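The other protein chains are all here in position, but one chain of the complex has been omitted.
Going in written order, the chains are labelled A, B and C, and every chain counts its residues from 1.
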Amino acid sequence: MQNEVVIAGFGGQGVLSAGQILAYSAMAEGFNVVWLPSYGPEMRGGTANCSVVVSDQPIASPIIPHPGAAIVMNNPSLERFGPAVKAGGIIIINTSLINIKCQRDDVTQINIGANQVAMDLGNGKAANMVILGAYVAATKAVSFDVLKATVREKFARKPQFEELNMRALDAGFELAGKQM
Amino acid sequence: MGKKVLMKGNEAIGEAAILAGCRAYFCYPITPQTEVAEYLARRMPEVGGTFLQGESEVAVSYMLFGAGGAGVKVFTSSSSPGISLMAEGMSYIATAELPIVLINVMRNGPGLGGILPAQADYFQATKGAGHGDYHFIVLAPSSVQEAVDLIVKSFDMAEKYSNPVMLVADGMIGQMMEPVELPTFDEPPSPYVKGHEKWATTGAKGRERNLVKTLFLNPHEGQDHNVKLQTKYKEIEANEIAFEEIDTDGDLDVLLVSFGTMARVCKTAMESLKAEGVKVGMLRPISLWPFPLQRIRDLADKTKLVVSVELSMGQMVEDVERAVQGKTPVGFFGRAGGIVPTPDEVKDGILNLMKES
Amino acid sequence: MATTVFKRPESMSTNITHYCPGCTHGIVHRLVGEVLDELGLRERAIGIAPVGCSVLCYNYFNIDFQESAHGRAPAMATGIKRTRPDTIVFTYQGDGDLASIGTNELIHAANRGERITTVFVNNAIYGMTGGQMAPTTMPGQVTTTCPMGRDVQTMGHPLRVSEMLATLKTPSYIARVAVHKPSYVIEAKRALKKAFQYQVEGRCYSLVEFLSTCPTNWAMTPSQSTKWLEDTMLPYYPLGEFKTPDEEE
Partner (left out) sequence: MPRVTIEKDRCKGCSLCVEACPQQVLEMSLDINVKGYFYARPVRAHHCIGCRVCAITCPDVAIEVAVHGTLYHYFDY
């Protein structure tokens, strides 16, 4: 079993931390995992992405040109990573900010209005949690309970966000589940 | 071993030095390893250690010399252009036989190059960046865990051989997060180098004075010192060659030789090569100096083609050729400029080389 | 019963120096030895030898020593002092080593306020390599690399290291002294003793610049060198304390 995902958006959308939460969850479940951020010139362009590989085997290449899944949070991310996802893979599209069409017909597309959902829950910053919940629903890369426990642990110092985060994860999980 | 934690390579590198007992770190910021400095700027004061950002890599190399000459376990990290600047000090440090440890989180060159991963400092690391006949022990981790383990080991090796040890990683290993088991010790390692009283400068109280120097004006004395160094290097070559072998049983169509991040990409490429019926194995050198010459030579006997796969325009391949000694064709596949080839590109590259050979 | 009132300090070895006749390096060496003796620092002291005429200066001391590369002594001293704060660390550097290739290391060690002492021997020329122009070479002074005399239009004016360092805000002790005549030597020792005392007290970085002679490369007798230093160097390089830590406290 190996699950690869690239999570991409612009700076401030929490794509790197969403990837880290996923990585921590995978480690908590005893999987091998690699979290690899984009670094270098890309950092300055206002876009950010990271890839997370979760596997029950030792992970060979940390670089995944054709991941099994992509989470795209804005238009440039869809343009860049939409074509990269391997056939039969999954693309999770943040429809709150993406107004272009994904031209792939060989992948499963899951549409989540992550920012809108998060704002409806009271804080637009939780969009990354919404999308993370959706990813886990779509791929079962880690167990949803472990994911929630990890988020609780990582936000232990900010208990005021716990309820928001849990509801955001749940909302994403449910929305994706309906589309599978 | 302790429990697993998810750590960024650069931070794990810093923590490993502390676990190894090191309490002195001098640095100059350079991407992509600056997180090592940022991590230790916080961490060293917590453990009562010394953290100092020097005015240049040149100065840092002599801060290492000074602290190393005072018998202290000392560490630095830098990246390719920074290592070039430290090269001056390295020659002195190796000559004075100081047990310092450093890591080069390699970026692409030459010149300022860029900040993306590369392995084009192989010559610099293994052939000696500075002047004179000297060697650093050079180790190449291919994962965050291995980086941690090798740093701890480096301090022991440096102490054992009174020789500097350099690790070469790349931006990829520095930047990525992987689960790591940090080593634990029954007794925490000392921040001082074992036996330093015999040679280190600490103030000549109750003993003959100690002198740490590299000038040998008398040619015979100079030659004797060189012979002594070479004797030590022979001993290191006899004891410290390290490598990993993957699927090297039986006869092979192609043997890949690759290290660090590139070796991980090769591992994935090997799966697709096997799927196409190619009998492929890999030898991943962990010690780049000393280099596993003999083992590669032995494997070459049962291999149709040996290919060195590198993030460079062809450096380690010269040592692979030296190992194979013309008995088997040697090919090269590499990328430069910070490009890490995909497993498919590697696969296609290998297949092309097989066709040509 | 006679009392010995002058002899070689214990911090010095008995080796005969390789310096040329009349070269004042030997005087500066002796002052360092005397100060280490008088402050009881021999067993705590670590010297850093430079590259230049005094590259072998460790042969003339009976204390721990490290030998640096050209100009890097202050960085090496930093490495030692930061990790062995109980030691007394000094660099011994000439003007080529300190004021040319090693200016960066010098300024930053001083600016960080490293608790080290720099013994700076300024004889306005590169001695070991055979008399080339130094940053401290006087205007019009002939050397092998300015055979028509130093032209300040193309080579700038001599670098006043002490004055330059005294502009730094970090507290320090910076003094310039001379060793070409006995009366100056006596004053020089007072400054050097203060410099080490400040380090012992952990107060600040300290540097003493010694105006020195180089009879061989100046192509003069020792006696003529004394006069040349007095007439040419003293007016450009005024003596005195340029900074004391008390000013800042």
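Assume contacts are C-beta pairs under 8 Å (C-beta built on N, C-alpha and C of every residue); 3 or more make two chains touch, one makes a residue touch a chain.
Because the structure is predicted, anything quoted here is derived from the model rather than measured.
Every shown chain touched by the omitted chain in the complete complex is listed here: C.
When the omitted chain is restored, the residue from C:S172, C:T226 or C:T244 that touches it is C:T226. Residues 1-8, 12, 16-17, 19-27, 29-30, 181-182, 185-186, 215, 222-223, 226 of chain C touch the missing chain (whole complex, contact as defined above).
Assume only the chains that are shown with their structure count from here on.
Taken as a graph of touching chains, this assembly forms an open line, each chain in contact only with its neighbours along the path. Chain centres here are Cα averages; for chain B and chain C they lie 39 Å apart.
Of all residues in chain C, none touches two or more other chains. Counting partner chains per residue, chain B shows two or more touched chains at no residue at all.
By the touch criterion stated above, chain C contacts chain B in their complex at residues 42-46, 48-49, 55-56, 58, 61-69, 72-73, 75-84, 86-88, 104-105, 107-108. Interface of chain A with chain B (complex): residues 20, 23-24, 27, 32-37, 39-41, 59-63, 65.
Across the interface of their complex, chain C is touched by residues 23-24, 26, 50, 52, 54-56, 58-70, 72, 74, 88-89, 92, 201-206, 209-215 of chain B.
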